[in-house]
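With one protein chain withheld, the remaining protein chains of the complex are depicted in position.
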């Protein structure tokens, strides 16, 4: 199953999707964090490959990246650890273009696939730069997710929704990753617009800082990505078990959220058949 | 007797003229220094009226001036002390134009005369600026001495020799007051030239630092002005008595100097009669 | 690619061969499009061009002279002409670019300029242009650079700009760029990001080169009047991000002049960099084997940048320009030598170009009798404290 198939299946089962994030190599034994996330009810896990100049990240993920790099984290090292990890939900990579294009997009995608990852997201490769990489990802059966922003025009949203794979990453605000920030009508609108354009899961990210906020945002889409709130705790010394408990608390909030009055459920698009021929299990290890 | 008459009389008596200098107000009781000079055989005494910006003075006289000013020395104060002083040789003032022209050259000269001084020398009033002052000095019966320099052209030397009163102050070098420096052929030439132009005494100044040097220079003219060598000692704490002894040692060197081979005595000019009508005792106090 | 196509309009993709592009988050894409459209519109508008030219002339002191370095030329056996950007207002070529961008920001209705700065030269220039037009200015500057360049921080404050210390990463220029981008994402509606060199996402590398083109165009005309051949044998400029070099080369790319860009040995992206993506564009970037961007090190704060403008990467690949490096030591010696032969205190950045010319003339790599046009990108007053020992 691809990342996208996996997420759609869960969503279609009536579940709000929860994707926690961890910076690869942030501490020894960091893969325990991935396991704890999964055990706590994650539907997928986003693994950050730390880059020295993370343009779209706020202070927390910057610090996490710096710490991982200082600790010797490399793409190859993180991939080796992930290859040894066996978890029940798909993992995907988040990183910046410079790491992706070290050799080539194809080489990078092949390495991800060889380590069992199911997708990737590259915040500084927008639509206009993503062509080659999208081909390479597709060739490796990886889902390359694209980001949509409150500033994206309707035409761009349509193109993003159409070209994104796995899910669409909708950023809740004009700004960097980081905790805090309320829900604005614009966010609700972005969720609604995207869901009107695609049947792919739409996940909100940026500022999903606690269970209540997660539940609120999930009301406008199919789920959330939680990153800085977890990394802040991890940087402050919180261990995998407690991180897992925190993810579980978000899981509970998502599972029991009150029906949101503002959120009028939209008719589901028919699943698009265009990539069915690519489906199949990825090799591991 | 004017300053000039006094000096000519002494010179004509075969004496090498010795003019020691003291900065007015340099220490309490500084007039004792004048007395000590006179007792030690001075033929006249040059009294400096300290100015904040003594352009032609080297470090020693600058320091003496600064000390005197810091101690409260003023033109009026120095004149008052001089008025109370009764010595057997003429005194004359040395100062800069700014003090002379505070009110006017005439007022300054009148004040000098009222305190018994017989002349003045103003290093920063050269021929081209001296006109008004020369008239004022003459009107008060004071001798305004001019300076001649190694750089002065023959034409200028002639004019300086002609317009100087009291004596001609020949500077031994292109530079400021201060000790040290050898005799150059140029100095000998300057002395000879001036003596060829005037019957007025020609005194060398600048760098007359010890008895031997005084004797040597006196061989090229009619005598010497000694300033920095004395002020250096005074600033270092030497008292009037010892200063007097030092002046006496110069006196002895002048009196017993060997005939200088380089110095071919020149025919004396006839004394010029042009100022005889001005001769007469100056009032004192 | 024909010579003529070099240094022309890179089109909507902003590509210079393999380099350039627009590697920024989706949130910034609309802003980049808007700026590109506004710039295309302004650049085609004689009214805008007039206003820019007038401001550069009446306010910033253009045209800057082309000074024959007579005594140094004699010593080196060549003819060396100096394009005097050190005489431009604020003391470097940076003003050409910020005046252009500030006028554009005003035209676009923006109230605030954002900028990154390393040594502070671009920050001062931005603060200056903002004051001139009554805009606000926020300048991001690494905490370490703030300590090292206190005077420029103070200049910006006096000019009314806010200087925001950047405490992330190496706390120098590259982090200030990241932080400016991050801040831009968050304030894109009222703020205009005034990029300081031929870097950043399209249209910046192209637009900044166009705003700096005035250097090369003036110099080309001045060389025509000064040199018997009309065109110099060599055209040399230092390269940090590469804006003064790009503006200079733009005036000579269609001539026979050999173009030479000179980098700091410790910040030589063109020489030791690998292809990569940084700060929104693809180019040659100093990075370690794992793809982490390295900090550049140079005695010239303005060359402490690990990337190079994408167009330079392209010029290098095609061989139209060559890129060389010089050491800190050569640079200081060149600065002092120019000061003592010509009475001109060049910036340490500019002294890189000079150091290369001196070495090349002395080794014969530049043949005796050659004519060399060198862009003196800025004045060295800011650098005096950094010159610890006189050679």
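Note that the chains are named A, B and C in the order they appear, and that numbering of residues resets to 1 at the start of each chain.
In the analysis below, a residue touches a chain if its C-beta (ideal position, glycine included) is under 8 Å from a C-beta of that chain, and two chains touch if they have at least 3 such contacts.
Computed from a predicted model, the values in this text were never measured in an experiment.
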What are the shown chains that the left-out chain touches? B, C
Contacting the left-out chain in the complete assembly, out of C:158, C:229 or C:367: C:158
What residue numbers in subunit B mark contact with the hidden partner chain? 51-59, 62-63, 66, 69, 74-76, 96-99, 101-102, 123-129, 146-153, 156, 160, 171, 173-176
When the complex is taken as a whole, what residues of subunit C touch the one chain not shown? 57-59, 61, 64-68, 71, 84, 87-89, 91, 127-132, 134, 151, 154-155, 157-160, 335-336, 339-345, 380-381, 384-385, 387, 390
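Methods note: only the chains that are shown with their structure count from here on.
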Need the most distant chain from subunit C, centre defined as the mean of C-alpha atoms. B
Which integer distance in Å separates the CA centroid of subunit A from that of subunit C? 38
As a quick test, compute the distance in whole Å between the mean CA positions of subunit B and subunit C. 68
